[in-house]
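Here the complex is missing a single protein chain, while all its other protein chains stay put.
Labels run A and B following the written order; every chain starts at residue 1.
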Amino acid sequence: MSANGAGPLLEVEGLVVRYPVSRGIVGTLARRPRRFVDAVADVSFSIGRGELLALVGESGCGKTSTAQAVLRLIRADAGSVRFDGVDVGRLGAGPLRALRRRMQIIYQDPYESLDPRFRVRATVEEPLAIHHVGSRSERYAAVVHALEQAGLTPPELYLDRYPHELSGGQRQRVAIAASLALGPELLVADEPVSMLDVSVRAGILGVLDGLRRAGLAVLMITHDLSTAARFADRIAVMYLGRIVEEGPARAVIDSPRHPYTKALLSVVPRRDPRHRVNAQILRGETPNPIDVPSGCRFHPRCPVAIPACSATDPQLEPVGDRHRVACLLAGR
Amino acid sequence: MKPPLLQVEDLHVWFDLPDGRELHAVRGVSLRVAEGERFGLVGESGCGKTTTILALMGLLPPTASVAGRVVLGGEDMLARGERTLAPHRWRDVAMVFQGAMNAFNPVRRIGAQLVEPMELHGVAEGAAARRRAGELLERVGIPAARANAYPHEFSGGMRQRAAIAMALACNPKLLLADEPTTALDVMVQAQIMELLVALTNELGLALVLVTHDLPIVAQTCKTAAVMYAGELAETGPVETLYHEPRHPYTRLLFAATPDLDDVEGEVVAIPGAPPRLDRPIEGCPFRPRCDRAFAACVNAPRLVAVGDGHLAACHLNAGVAA
Partner (left out) sequence: MTTAELVEAPPVPVAPPSFFTRLRRSPVLSSRQALVGLGILLLFVLTGIFGPIALPHDASLKVGPVFQSPSLAHPLGTDGGGADMLYLLIDGASVSLLVGFAAAAVSAVIGGLVGLLAGFFGGRTDIALMRLTDYFLVIPDIPLMIVVAALFGRSLTNIILIIGAIYWTSTARLIRAQTKTVRERVYVRRARALGAGNTRLIVRHVLPQVTPLLIANTVLLIAYAIFAETFITFLGLGDPSKISWGRLIENAFQDDAILNNAWWAIVPPGLAVTVVVLACTMTGQAMEDAMNPRLRAGHLSVRRFRLRRWPPGSP
């Protein structure tokens, strides 16, 4: 059924998402030139079936905007997003709607993700109703199956519950079930466990892991490197709208090549109090995307920057097996 | 041996519920914090850790009732409720709140908001207070000149630093921090924790760090207590808690936390949910979720010593000499 059976399911190339900056009253009256912020500034990556890519970065790095552009919930200003070979940006309303069945999203906040007036059955059935799929009995079967896939067993116990009767972890599973009802091929998970208690996170991540092994492609957005290291096949580290390092999860974690990645990994706290901390705490905070530094975006905070770094904007270059880094010093 | 700076004995907190019943949120918590010590209070949502430190500050709502002793510097602050507690508030024990970034008044300058507690508690006034506000800002890593800025001009990390400065305004001996880094990026989190550690070292300040994030406590605190269902499950030096846990919840909580140093290791989920606190709990509160529960667990365990400065409330420890 796929047009592009051999290649990756999702291919993002040169993605740019731009937001206008408010000029204020004075600016508008004085007709100051409109300025823009590139929340996503030339991002390229791909995800294959059964692969989990973790998009990691701090706030303001553009990971959420990237995910929304992938699903065409917002418009990309440049670049392309190809899903199964088809350019998502050029689709009309009808084909786009059909595409929604094949890629889905789950959000960070399980307490806000479900309509409080819908029972679980209605929430999970909604995508089927929206796309006019299946008869009553077929929908019931699909709902039950989706609940089971999300780990809510026995499903009958949950069908008539309201969200307020469920815990955070259970609600997130309902959201997952709702996204699975149509049998998507790509799932975008935006910080799926950051608002859940530690003891239930592994359960949710386990569900995503199981789905991945069954062939689902997953784009997981997270700020938690430990989770990414454990559950992702590949990790892409974003900084100020760009991917600065991307590769197999083990490679990025064990042999990071970008100074930002190295610094991030060094400051993530470990469980073992005896861990020898060698934290490279960067000074200051991520600069405002309005004032992007010249040359390499990271150079003002980089502990190993050389003069060339302020002049040249490095591109992603391969440094290992499917491992790419955007740093002038990476080769050495 | 020096007496501890803070000694909490058998602290209980109840909340009135709309239908006339009560929620027993904190059920007999005792802990000890020495001068200049960094103490971690760890637990998941609903375990009572925030309520515990709010009780230490006397910041509970009128629907709350409290019992127990909270001895700070030799005096029981809770002896006569608000009357004995108020003199200590902010002067001896101060708090950095969860979401402190949003705890600033948006229409007043940061400097003025730092001066306010100083004047309220009689620590400094006027020009002297403003000078001290500038010093405090410098101490937390913000240039003193920024005192004239408004909160929205500060980034999230800077506001958190300013909130810490405000807590230090009256030179307290004990700082209570409620999830100070929860909404912050990893790098900013590291900066704030580095700041807190430096402050406790430089000022001899004691710190009680309340969080659900075990690794942060493991890296910055010397001792910690793990709370579950309003009670202490285990308390002791953090190294011991990690390497020799004596309560299944402690062990499982660590096992549920992914770690960069153990990427291949299994990450577990703990089945079930914490018990409801609006009704009496039969036996050990963790029993329904415990992987090592046995016959004795139908009776509530008591917190007993299982090592040097190490206590745990679990029947599995019966027969272990203190």
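Note that contacts are C-beta pairs under 8 Å (C-beta built on N, C-alpha and C of every residue); 3 or more make two chains touch, one makes a residue touch a chain.
This is a predicted model, so every value here is computed, not measured.
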Touching residue (missing chain; options A:Arg23, A:Arg161 or A:Lys262): A:Arg161
Residue among A:Ile105, A:Val198 or A:Cys296 that touches the chain left out of view: A:Ile105
From A:Gly7, A:Gly89, A:Gly151 or A:Pro248, residue that would touch the chain that is not displayed: A:Gly151
Option from B:Gly20, B:Pro62 or B:Pro280 whose C-beta touches the chain left out: B:Pro62
Missing-partner contacts on chain B, residue numbers: 10, 12, 14, 55, 58, 60-62, 64-68, 78, 80-82, 264, 266-273, 288
Interface with the unshown chain - residue positions in chain A: 71, 73, 97, 100-101, 104-107, 109, 112-115, 117, 126-127, 130-131, 151-154, 157-158, 160-161, 165-167, 169-170, 175, 178-179, 200, 202-203, 205-206, 209-210
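Everything that follows uses one rule, which is that only the chains that are shown with their structure count from here on.
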Centre distance in Å when chain A and chain B are each reduced to the mean of their C-alpha atoms: 33
Touch list for chain A against partner chain B, complex: 58-59, 167, 197-203, 205-206, 223-227, 229-231, 249-250, 253, 263-265, 267-275, 277, 279, 281-282, 285-286
Touching residues on chain B, where the partner in the complex is chain A: 44-45, 155-158, 185-191, 193-194, 212-216, 218-220, 238-239, 242-243, 252-254, 256-263, 267-270, 273
